[in-house]
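Note that one protein chain is taken out, while the other chains of the complex remain in position.
Chain naming follows the written order as A, B, C, D, E, F and G, and within any one chain the residues start at number 1.
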């Protein structure tokens, strides 16, 4: 019998601490598989965030640095400057990347650092127990907006404000070579996501500039749903605000 | 004889410390005049940045708060939450707003805070003596890129990276009601700039959301040019990277 | 005082602040203090205030600066790494002399460290985590009730001296549930009328400027001297300290915050064994109750001090500065998120009295 | 030692670092240290290194974390408000035990304050500006030459102990021009080969992980104890201190950094008047040369100490902790950006000996 | 021979593979593993077409598919 | 009567008004003020059309224009 | 008198709630009380536990390292907390889910098939209430009447549920 699918050798044997059905695990696999397929296993440094993926350094089978909350792009930029031919990626959640780390991601992107950033948008602060994230949808409940996110009051005063579309924002910059938003809702989309991540690493190794994959994910625990319902929510609700697609692609030839 | 133009009463008698020909002074006048014309003289709080305009609190004839470097949007947001019907504006340079303060400006914008931000883009760190700013043009010299800003090396490695277009970036967000880029190069453009600033305050008072005017300015001192040449540089060079225009305008009716 | 209700420390502290007049809260999630912003996010709107989940701790502290400058009663809370990020803002607030309340539910450091209780941020808080010579009126409550009572009056104190009130708590204080009772809501205008706050309404009269820039030594020196004067005043007026069974004590055990309650148990048990121990527990760690230590350092009956902290030895420096070598000062520390037990203290005492 | 050349303190320090092996620099402009990043921006590429003008001090310190974790010799510099912003990152670096060199050309605080020289960040540096129990090997050079020599060896020291080397300077040290000579460039691989640095090349062998998370007390406590051990070792091995004319001194004047050179002038002038004064100048402020103070505190001939600082009294606590009440300790401070003059020190001495 | 192998200790019983399987042959069982999760099982190995959809969706790499 | 009045102590001699004036009647003079700046002057008040272009451009509000 | 108690199980088994019931009972009896959850980065499915202290004097440390009584609702909790029962103390073990025995002779070991008993009462999710009943009986930290009044008060607004709850409680209380 021929093996069709098995655990990637780029992942360690450690059991992941993620909740049942949390798509952080899927995202990890896609990165791991891409690295293996591109032959980068022995040429790769990852940067873990502060967020549910804080222990990512236990799972990726390569050298890893754990960064301060939101600062992974700065850490990754510096690592890349030291090891210019090594694949460097950061892995960050929406609280980490889109809230506290907004300056760092924008500047790594505009500088055009040859790094790959995997952005897990699950519309919530997972690790700290479900507070509103910058990407929480209007109407969505979180522990710091228990009645659901409300943008403004009727008389125009700000309550929770609007969510941020990070891919669109970064696409206005000249540094990024490739930006795509994907989701992990079903096998077909998982495979698309994988393709995007792999392409991002390819661009990075070709020194085309900054690459960024926004991965829409579920957080069953803090959304108080089943894992399957969480993915349905991603598919039916999140895509309304965060449409899938390529937001920037300078092409294979460009430098 | 009828007075056609005189110093605005919204400006104090203090002599400004700006260098000869520095357009910070013009920008100050436009804000002052707009406030007077909208009858907001007794209903206005300004937030000064860290940058050459750090002493702005000495010049605007209203209550003022001096903010930490880059944090003026956070300070202004909080002031506005306390005094919901008072006009609140921040005044910030490109180092302040587009570098260290990137997270704060993006988040005040996406929340849609009812404040007006005047963004002085002079493509340099003026106050600290001419270091490269996030908006310094490719090829432009600064004390931290003495051979001229170079984005990447020939083999694709990042040197100084690309400049940021802030208005375009903020325009991807839902919170802003009005974003325009203007320049202070000649009387006609100064009048356009004034119109934009005034409109921003009008939108603010109508609680339409976040308003943002990017004012392209010269820094004769750190560009090592005459004031007149500085404005020529703005007109002929800066506009190539930073085109004038309205990047967002939700219109007068929208809420 | 109303009836006692069971409440988590973090939530009780938030409610205490509300009762004491807090009307603005700017925070960012971090364990173990999340219940404070979570509670505030809905509660503060009920009393006509406002809440922003800031984009970061840096933004949060600068929002505090903004709202405090605008005359409001405002608070923020965080835990160790988040508090480190606030240091620049805290220094600004102190120089601009803005009243506000700041909370650190300390966790174990350094770095990302752990999220269990720790007292590793004593130095940061009372010596100067931020730049320059500043101090904050800093309380280290031992129980939830004490914390609530301190919060209730914190805004008044803060307004009185135009100095931030800092609550140096830890994960234990934040996460414990204890019965607590609340005093009635303080009445006050919102934003409270303060004579320095920006309102936008002062044209014609003198403008109000909130600022921390004093660029020339000619003005920066007097400003600093004035601040130092104020800190002296705090030292005269605001010291708070618990002394427990010190009168006949041969050994004085000392510690701050939640360690105090553990010391108390140890003392009761030691007394039951006939060991004459007492406790000095600074309730304010700045101003530090140096005189109390001096008093006992000079007392014949006192043989030694034992300082107990959930860190590598921080407050012990302030203890020693006041004991001035007159008595031995021993240290018992606990690191990494472990909370010391009464048994460990008792064991240490038995060891040192041998 | 080559010929002496005239150079601004900031630039000389940058060159000293380059000679000592610095190959990466991440900075953000702030007065009075701008010449360091400016010099580095072109110079470091000449020696095969790299430079980023970071988007902020927060980014800069985290870039240091990244590059140091990747095995490089890396440095950053800033001044007071910027250093406050780095406190979280510094705490991370200390927990992850990453070698690097950090500089603070202190200006007057608190808040935006002023840009003139100050020593108001002593506490922040040596007690803990960031959260948790950590220490840095901290030098306070008095002259440009001394600074250059310290920088030359700073990376070696930092690598040896896996502890950041911190240079506590001030605006005076940064802005002064003095003649200085440089030692030849140290040879080393870039990035230098360190046994902990991430390289991406370790598959198969043990992975390298750079981390400051120790979530369980079970691992966080031993980690902290190990750090404390290391700091003890620094206290044993790395104390550096200048003693000047202390042998027969009746009054010991003490101060750190640039104040030391001013004290020296005062001492020479006082000696000329027949007043027996000497100086203790800690060159390392952590580890603090406590034993030196103890020695003179115990000496009959010494009548008192005078501590001189450009702040409201910070190092004086470390002085007192070692003098332990055995001798009087007087303080002479200067705030707000003024630099104290020898005359003021002389005047104070004449006043106290009356 | 099993086409789909479940690593019982790795499985967290999340059900994503159940959702993903086009043949509807994955089911959450009554068996709980050491961590207390009710693990998934393939109820009809023969029906499996080895498409690996289940395995691709599994966050915990608990599935191995052969053909 | 002067249509264009220059506040000599406010003027920094930057020349922006000179550039802006459609009538080319503003000129940097040889007179320096207390701060040492060579201040501007209007060399032909009669030619002035009171368009205020000069004043609008002046960063230091040193010009007052009447008609 | 001071009772130091640990209650531990999976998240979702209601272990924190048992702790709160005990604390409310303590308050009713005018004792000093404290309740302290373990808090950690454990995600859903991880272990949850709390320390409860009921005392005649002010509660010093609310963290229970050595317990007078321990309630364990799942296997990992038994392994973890068995060594932390004081000599002469009591451990209550949810034998519905824990198939191993407690290997200590110096303490009282009580096996409670809590899930099964709860299921018998028609409320599979109320195993924690059964445990609470058994705990009250075996430890006497609070009285029977007190415990019942706590439950009545807690389910004041859900009278339909209360009946089953009390049934579960009785099952536990009347065990063997």
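Here, contacts are C-beta pairs under 8 Å (C-beta built on N, C-alpha and C of every residue); 3 or more make two chains touch, one makes a residue touch a chain.
Note that the structure is predicted; figures quoted are calculated from it, not measured.
Undergrad: Decide which residue listed in D:172, D:253, D:335 or D:349 touches the omitted chain of the complex.
TA: Reading the full complex, the residue touching the unseen chain is D:172.
Undergrad: Out of B:35, B:54 or B:231, which is the one that touches the chain we can't see?
TA: Per the contact definition at the top, the residue touching the missing chain is B:54.
Undergrad: Even though one chain is hidden, which residues of subunit D still touch it in the full complex?
TA: Listed in rising order, the touching residues are 4, 6, 31-32, 115, 143, 171-172, 175-179, 261-266, 268, 339-342.
Assume only the chains that are shown with their structure count from here on.
Undergrad: Using mean CA coordinates as chain centres, what's the gap between subunit D and subunit F in Å?
TA: Measuring from centre to centre gives 53 Å for this pair.
Undergrad: How many angstrom lie between the centres of subunit D and subunit E, each centre taken as the mean Cα position?
TA: Once rounded, the distance between the two centres reads 59 Å.
Undergrad: Need the CA-centroid distance for the pair subunit A / subunit C, whole Å please.
TA: From the centre of subunit A to the centre of subunit C is 38 Å.
Undergrad: Subunit E: which residues touch two or more other chains?
TA: Answer for subunit E, listing residues that touch two or more other chains: 12, 37.
Undergrad: In subunit G, what residues contact two or more other chains?
TA: 40-41, 45
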